[in-house]
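Here is the structure we will look at.
Note that this complex is displayed minus one protein chain, with the remaining chains in position.
The letters A and B name the chains in turn, as written, and every chain counts its residues from 1.
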Amino acid sequence: MAVPPPARPRCLLPLSLGLFQGALLLFFALFVTYDEPSAQVEDASLAASQLCGTFPLFQDIQVMVVVGLGLLLAFLPRYGLSVLTHNFLLLNFSTQWALVLQGLLHHFHHGRVHLDLRNLLAAEFAAVTVLISVGAVLGRTSPCQLLVVATCEVPIYLASEWTIVTCLGVLDVGGTITIHVFSCYFGLGVSKALFGAARRPVHPKETTTPRSDLLSLVGMLILWVFWPSFVAVLCQPGDAQHRAVLNTFLAMSASAVTTVVASSLLERDSKLSAGHLQNGCLAGGVAIGVVADMAVPPVAALALGSLSAVACVLGFKFLTPLLARKLVLQDQCGIHNLHGLPGILGAAASAVAILVASEDAS
Amino acid sequence: MAVPPPARPRCLLPLSLGLFQGALLLFFALFVTYDEPSAQVEDASLAASQLCGTFPLFQDIQVMVVVGLGLLLAFLPRYGLSVLTHNFLLLNFSTQWALVLQGLLHHFHHGRVHLDLRNLLAAEFAAVTVLISVGAVLGRTSPCQLLVVATCEVPIYLASEWTIVTCLGVLDVGGTITIHVFSCYFGLGVSKALFGAARRPVHPKETTTPRSDLLSLVGMLILWVFWPSFVAVLCQPGDAQHRAVLNTFLAMSASAVTTVVASSLLERDSKLSAGHLQNGCLAGGVAIGVVADMAVPPVAALALGSLSAVACVLGFKFLTPLLARKLVLQDQCGIHNLHGLPGILGAAASAVAILVASEDAS
Partner (left out) sequence: MAVPPPARPRCLLPLSLGLFQGALLLFFALFVTYDEPSAQVEDASLAASQLCGTFPLFQDIQVMVVVGLGLLLAFLPRYGLSVLTHNFLLLNFSTQWALVLQGLLHHFHHGRVHLDLRNLLAAEFAAVTVLISVGAVLGRTSPCQLLVVATCEVPIYLASEWTIVTCLGVLDVGGTITIHVFSCYFGLGVSKALFGAARRPVHPKETTTPRSDLLSLVGMLILWVFWPSFVAVLCQPGDAQHRAVLNTFLAMSASAVTTVVASSLLERDSKLSAGHLQNGCLAGGVAIGVVADMAVPPVAALALGSLSAVACVLGFKFLTPLLARKLVLQDQCGIHNLHGLPGILGAAASAVAILVASEDAS
């Protein structure tokens, strides 16, 4: 892989990973089991139809995270292979780690831990936060550092998700606040902690080429296509899920068109910036998550998608250079523009939606 | 992007797109709403199972159009990035424009417009016609020209689809006539209108490289894999849909083998032409659409797939040069060979199938 190993004992990565894998085996042997087989025929038929409803969406999300996100981050020409590999390793490590932590939490409550597809989904969402956060320090960290970040972030994510969803009762099916906003600010904190006040000049290897931009664009398109599955997978089947799919589609379609408008207006010669496209088109999906299954009118989804695309493009143009200059904050992939700003917009939109709904009801 | 902006005010593209997006917001705010939530429990369960049946196919079609078609058209080495971007922008613009036009038609009849996944599918099919048509003028047009083409084509498509399906009562689940044949001749008309009698020499940038051929081949494979979803999505669930999937698979498999046969026989040294492969293997899918859900025997699907692959390869070898010479007709991607000839074959096959069925019945 292209990233040079840091000046540490060369066996640190395999040894720590190997120890982790051994501990995982031990934990699973002691505590984890599958659900009891459904005793009654009706239950079995229900289980089959639930699997049939959830499994295709689960596979879509796997494609997004493994292939789509990996390719999206492969925009640095020399790091393509490393980025795909590190993304894949981090995903697997974080999912397993999240399964262990979830299991421990449950164990204290209910004895043995029962594993099903919903647990896997929840663990995968925890892994997604790690993958988003490390975007801020992409290509400047060793695999060991990435694993340390994952080890710290997963428990904090689980605690914060529990606080937000269970304690505060916030509705957030698409993970706008719990996943995107959280992982963005965690990632920026990691970047600040690792690089401190060191101003590092842009390395010549860090300019994109048409080929690496093409790969990254294909990654964006894969994420764009499957985003409705990501938002809808945890919704109530039926009307709410249907609405979540439609709202997400509308928001992402509006994002795509608005990104082209905003990027052409801001760039010289009306040329589109590949970086704007790769991020702006997805901003609508980030913002819509928190209101996707609510009974908002379709126009709200379109407006939210457009607004978040504008925020994302403006963020790349003005906010990222400003943060780098004033706060000496490095944000390699611009996660603040893709996950931070649209996430905050989405949270504000959900507050408005709930206020309007409660006024209507009163 | 690689396409140089034409000698027009540089803000034409963003301003017109921005205006369109604003008008869309206004239209959605005034007229569009979601279906009422299903009041009864049985309805809700029915809605959930419909979504579960349609949504995975919808996602497959999205992958085909966004990723597959984009990569298929990326066979010109320098234009890869532009082609993917323009394909994506046109798809979103045309889908939104088709939603507006469909909504207007409905509005005159039923008051408010109710949006659901079927509407999105219909709008996406309208967008597919635009994406096929612009294949004829690929890499020689500015984004603005492409948007003008889309603006004109979507209403004409909706009118022609209404005439063919609703007025004439033609059965065409896979869109062979309404989508493929229509968009092919529309695209050739656009090419003739834009370039007139100007014989443009082949630009050196317009020869493919092994790398661009590989990308295009991957695009073809994605389209090939998901084509059964495209044909089956609008079929009656159950036997008709099952038959549509099987027929499409058989036709496309026969196409693939026959393309290799035909291309090896026609090319020097028995070398396969990448262009033939990228198009011939899909010809069976174009042709089968119109008969896919009918009670035709499996051998008919195989024969139709083989015939259309032969027609497609022969078209590339003889018809395209002839049209370019005699009619000065430029067809950059060979849409006449992939969509026109197989579509006409499919239409003829459906006429035969209906004649045979009515004789059997009498």
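Before moving on, here are some points about what is shown:
FYI, contacts are C-beta pairs under 8 Å (C-beta built on N, C-alpha and C of every residue); 3 or more make two chains touch, one makes a residue touch a chain.
Everything numeric in this text was worked out from a predicted model, so none of it was measured.
Checked against the full complex, the candidates B:29, B:122 or B:221 give a single residue touching the omitted chain, namely B:221. Residue-wise, the contact with the chain that is not shown comes from A:89, picked out of A:89, A:171, A:265 or A:314. Across B:111, B:169 or B:238, the residue that sits in touch with the chain not pictured is B:238.
Touching the chain that is not shown, out of B:74, B:287 or B:302: B:302 (per the contact rule at the top). Hidden from this view is one chain, which touches chain B at 49, 52-53, 56, 60, 210, 213-214, 217-218, 221-222, 224-226, 228-229, 237-239, 241-243, 245-246, 249, 253-254, 256-258, 260-262, 264-265, 269-272, 274, 277, 281, 295, 297-299, 302-303, 306.
By the touch definition given at the top, chain A reaches the unshown chain through residues 1, 5, 10-11, 13-14, 17-18, 20-21, 24-25, 28-29, 32-35, 37-38, 44-45, 47-49, 51-52, 55-56, 59, 62-63, 66-67, 70-71, 74, 80-81, 84-85, 88-89, 92-93, 95-96, 115-117, 120, 215.
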